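Yeah, one chain of the complex is gone here, protein chain that is, but the others are all in their spots.
Should a chain be cited, it is by its letter among A, B and C, assigned in written order, with residues numbered from 1 in that chain.
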Amino acid sequence: MSSESDGKFGDYGGQFVPEALMPAIEELTDAYERYVLDNEDGFVDEFRQRLGDFGGRPTPLQRADRLSERYDRDVYLKREDLLHGGAHKLNNALGQVLLAKYMGKDRIVAETGAGQHGTATAMAAAHLGMPCEIYMGRTDINRQRPNVFRMRIHDAEVNPVDVGSGTLKEAINATMRDWATNVEDTHYVIGSVVGPHPFPRMVRDFQSIISEEAREQIREQAGRLPDSVVACAGGGSNTMGAFHEFVGDEDVGLVAVEAGGSSLTIDEEEGLAPHSASLSVGEEGVLHGARTKLLQNPDGQILESHSVSAGLDYSGVGPELAHLADEGRVRPVNVDDDAALDAFHRLSTLEGIIPALESSHALGYLEENPEQLGDLVVVNVSGRGDKDLDTVIEESDRRDLDAAPSMEVFEGGE
Amino acid sequence: MSSESDGKFGDYGGQFVPEALMPAIEELTDAYERYVLDNEDGFVDEFRQRLGDFGGRPTPLQRADRLSERYDRDVYLKREDLLHGGAHKLNNALGQVLLAKYMGKDRIVAETGAGQHGTATAMAAAHLGMPCEIYMGRTDINRQRPNVFRMRIHDAEVNPVDVGSGTLKEAINATMRDWATNVEDTHYVIGSVVGPHPFPRMVRDFQSIISEEAREQIREQAGRLPDSVVACAGGGSNTMGAFHEFVGDEDVGLVAVEAGGSSLTIDEEEGLAPHSASLSVGEEGVLHGARTKLLQNPDGQILESHSVSAGLDYSGVGPELAHLADEGRVRPVNVDDDAALDAFHRLSTLEGIIPALESSHALGYLEENPEQLGDLVVVNVSGRGDKDLDTVIEESDRRDLDAAPSMEVFEGGE
Amino acid sequence: MASEPDPATESDIEEAFADEPALVSYVAVGDPDAESTKEYVRALVRGGADVVELGLPFSEPIAEGPTIQQAIRRALDAGMTPDRYFDLVADLSGDVDVPLVCMTYYNLIYQYGESEAGPEPFVEAAAEAGISGLIVPDLPVDESGPLKEACEAHGLDLVFIVAPTTTDDRLDRMLDRATGFVYVQGRLGTTGTRTDVSSETHVSLDRLADTKLPKAVGFGISEREHAREIVAGGADGVVVGSAFVDIIAEQSSAGSQTQSDDVAEQKNVADRLEAKARELKEGALAGWNEVPEPEGK
Partner (left out) sequence: MASEPDPATESDIEEAFADEPALVSYVAVGDPDAESTKEYVRALVRGGADVVELGLPFSEPIAEGPTIQQAIRRALDAGMTPDRYFDLVADLSGDVDVPLVCMTYYNLIYQYGESEAGPEPFVEAAAEAGISGLIVPDLPVDESGPLKEACEAHGLDLVFIVAPTTTDDRLDRMLDRATGFVYVQGRLGTTGTRTDVSSETHVSLDRLADTKLPKAVGFGISEREHAREIVAGGADGVVVGSAFVDIIAEQSSAGSQTQSDDVAEQKNVADRLEAKARELKEGALAGWNEVPEPEGK
């Protein structure tokens, strides 16, 4: 493992941002060290308490009886879908908005892709009385309407980003620009373990409550540590959250499941990758403030990624994950759109839990390679899939998936 | 208090069902007594454990800082919105589906209005591997699409009920008929503290985990019992769940907030009540298996109720609540559609919690009459409002509510 | 068959079963309007109905299948109320000389008249109008105490429904209180026409072999052949509702243009009802002839 004090993870990480932001980033680094690492003014205590009372932590670690039977091994689900807002995203959003408050900031901006981080930030901001603006690509706005409604209901401004493909990448660019303009009173609540130092480390620390709980829960429930922990990886915040406390447990396999999309190939002509498997097939580069693994063409232009799951649809990945993958500590794998959709239906019908399409990728890997995971497996269900119902119904229909129930109950309707 | 052993609460309750169902009801009564009351075969232990691991219990009791400030008293929220599925409904659905399993039944039917009970039942049935059919009025199907999708995603059949107003009342009738046809292998999972004995008592017992937790939590957090507990009342299951363990604490006020709809008057010509305040203004009668307070005309024909909140839109109320109201132990009040919508927006923007429209009625009462509630108030947030977003946006717009954020972000969209 | 009745206490309903198998026919009163109902009841009686069940429509008919649910909805939409019902019954009871049985749900009985008075005012009004007995599908025997008392006070029979699921224990309790006839629910489920006779029917009839009261089987009977088979199996009669209501429903859904059309249509429906009643009555008689004469008869 590399030393972390310089904001690097091996060669990855760093602070590649406009100078205008650097003082804010230094201020944030200082605040991170004082409040988050040293619990100054009881920050961590307040954070933990709000995560409990407001967020609903601890989330359960549930033995999935029917999956366990299906795969003939013990499968446990870490139920981040039960967190307030419906995804692990609140762990981070609440931490950062609270930190912004401790820092005396009086405005929050954030980017969002699937809308989960935007919703979590809007919730946290409403909870703590912070004005909040969310940048969101136009395409994402149109495919994630319920989350847009939720942000607005929490009285967050939603700023549509009309350039490029109108997805997460553009939203991050736009938020960076806002931050660069309003840096003095504004904190940028980044949504994953990406961006310049201290974000990757700070977001990981806020999210590592997942593995802190899960490690204790599995020891209590199964009497030992798991053989593997499986989590989906977009930017990698639920991944690092689920892995962090296990990194030192060398016998615990850590499996990061990326979105295989429709194929792992790349269309260089169009600048498109029909997947978002940056950890598996990306190349080192600098994006959004950090050196990490990216989907890019040989010139270094960033490719549009693609996944049926909006929350995984990102061309980069957190630098720490890139480092852990290079070191062999984390195993990057991927699951394609079809398998993720199947897994969505499987968990819904077998366990009575509708997983987020993001989380369905982790579950899809379990279906495809159970024997790679040992006898005792923890899968992180990073969020609930209510937000994905329309997409899943449409995509399942288009693909004629066997696992998908018919929706004809509406057909007789008005 | 009346003795409960005969299935009556004072004059209320009883078993007014077709003879064909009576043996099933006797069998259920027996099973209720053995499994639920006497914990035979460890039923209660398994139930509690699944409520924890699968359901996410305990739910937090959260001090609402900004509401407390607004009302100048200590306001605590019981966060049933964080329960798996997004409402208190799972407490009951899981209990009943599990009981059906202990009884050797192999099919589940249920009615649903807002879709919350149907969803909870579909989830519990999927979780426990029970085939499941849900009856739902056509009107409700059309106004609660996301919940219909969720039921289907859990592979429950959704049977549209096309008669009458196509709402909860008709769905209950249809489910009763199904049960009467398939009574031997089927259990009817009724969704509230209504219906023939033992349902009102059994559902209350499953739901009373709410007050069991809340009572302990408030003592721990505030050091004493609350001055009042406030809950919305449709059928009354979250109400009785939130009240039950406090009934013996005579200094704790119990306030049941009904849907005042658009007005408390009644249109006898049309057979319509533009509200569903059966506890406040209903008359004793027999509906769906029990004697209780009802909205009816002088002949005894049941009136269509109305509320902006589908989950409160029911012409009856649980017999135990009717009895407790007559005894003066529970205070029935009501809050109209506008005030509920306002409260929905208020909690969303002030506390970062989107409440169900049902729960918004309880919060609306807090706004209108805080001084009636003493210094320490517990409000039961029975569910989350994600399911209500479309309705709320539409209704807020129609009424030009000040509290409602504008949704124009979509207007520039494709 | 019903065993020898005790003439001192035998009700007119029991009497209707005395000589031959009875056809008990049901219509929803007020479907599609009060005048038509009277016409139809007369037609049923002409066709051979021995007892007429007059359904007093309730907004939540949980024991009915779609056919009768819709009939009830039509009747309510056309304005039927308990008071109008009693007026109509009073008219009819002068007209036809078969016993009239009121079939309705408990809430209407419970609400009638002074509040807090319980079921008595309803029973009194029913008796005055000429009703001979009551069937209340959502009132199981255990809840029937107050109604039973009122019925006794006013000389009305209280008919109970025996379901295929009814336990022996419950059967005993019911037979303790039942008068008039025993309504044998031929199958699980709700009312509505079916295409066969359920095997459950035969089981139920066997269980009731020793019962003194006449036994009529209902739920799903719509054809001559059903009636024959059921009576041959030991029933004292058949209860038929949906088969008649179906005929009435066809008319209402056709929708007439003029008043003279209306009258013609009413006549047409009445004729078909009469023919249907005759068919079923004949079926019952045919079944009756197949039964070996029991001892004591």
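In the analysis below, a residue touches a chain if its C-beta (ideal position, glycine included) is under 8 Å from a C-beta of that chain, and two chains touch if they have at least 3 such contacts.
Bear in mind the structure is a predicted one, so any value in this text is a computation, not a measurement.
May I ask you to name the displayed chains that the omitted chain touches in the full complex?
A
Of the residues A:G137, A:G289 or A:G311, which one touches the chain left out of the display?
Going through A:G137, A:G289 or A:G311 one by one, A:G289 is the residue touching the chain not shown.
Which residue, A:T265, A:Q301 or A:S406, contacts the hidden chain when the whole complex is considered?
A:Q301
Quickly run down the residues of chain A that touch the omitted chain.
Contact residues on chain A toward the absent chain are 14-24, 26, 163-164, 169, 173, 176-177, 180-184, 271, 283-289, 291, 294, 296, 298-302.
The working rule: only the chains that are shown with their structure count from here on.
Please compute the C-alpha centroid of chain A, do the same for chain C, then give the distance between them in whole Å.
About 66 Å separates the centre of chain A from that of chain C.
Go ahead and note the Å separation of the Cα centroids belonging to chain A and chain B.
34
As a quick test, compute the distance in whole Å between the mean CA positions of chain B and chain C.
For chain B versus chain C, the centre distance works out to 38 Å.
Out of chain C, which residues touch more than one other chain, so two or more?
Expected reply: no residues.
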